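Complex shown without one protein chain; remaining protein chains in place.
Let's look at chain A:
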Amino acid sequence: MVQTVAWIVSLIFMLLITAVFGFVAFKSKEKRDYEPIKKKWYKARTFYGATLVVVMLIITIYTLRELPYNQPVYGAGNDPTIVDVEAIQFGWKMSETEFKVGEPIEFHVTSTDVTHGFGIYDSELNLIAQTQAMPDYTNKVYITFDKPGTYDVLCLEYCGLAHHLMIGKIVITE
């Protein structure tokens, strides 16, 4: 799950940074000339900076390979089900709400009043996909459900006092 990876990666780097700051604070009581320290650590900085750039480049290339904006390539005879979604203070109007496992679906999401957020949650309340629901525009979510169950659609953009009550349902069957 992406969230778990994000949390673990963040935690590792945050702990690493904590260790570095802790080490420097620990070593701060010693007193040495600044010039040799500068010379040594400026050299190290070149290596550190270059490593950081390379790591960021690798992660960038890796994570940009598949974007949620890209329409999947559908096989012959496997056309997607287009679902028109209209957000309105404070509910969801969906042209269809029942789908099959493995059925490619495109949610075409818009709004008739203010900006809302179309967030799909699985039965364990994990967010699995989202897009913004904005008046005058249609954003798309491409998804194929691989597990049966009841999914919730929660509003993820603050839209007024009943924002947290704006919950829809999607049912996925085998």
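Things to note:
The rule is short, and it goes like this: a residue touches a chain if its C-beta (ideal position, glycine included) is under 8 Å from a C-beta of that chain, and two chains touch if they have at least 3 such contacts; residues count from 1.
Just so we're on the same page, contacts and distances are computed from a predicted model.
Matching "Branched-chain amino acid ABC transporter permease", "Aspartyl/glutamyl-tRNA(Asn/Gln) amidotransferase subunit C", "Phosphonate C-P lyase system protein PhnL" or "Cytochrome C oxidase subunit I" against the UniProt entry of the left-out chain gives the name "Cytochrome C oxidase subunit I". Residue A:Ala162 is the one among A:Ile82, A:Val101 or A:Ala162 that touches the chain not shown.
Interface note: of A:Met56, A:Ile82 or A:Val101, the residue touching the hidden chain in the full complex is A:Met56. Taking the complete complex into account, A:Glu66 is the one of A:Glu66, A:Asp146 or A:Glu174 that touches the chain left out.
In the full complex, chain A contacts the hidden chain through residues 2-4, 6-7, 9-10, 13-14, 17-18, 20-21, 24-25, 27-32, 34, 37-38, 41, 45, 48-49, 52-53, 56, 59-60, 63-64, 66-69, 89-90, 113-115, 117, 119, 121, 125-132, 134-140, 154-164.
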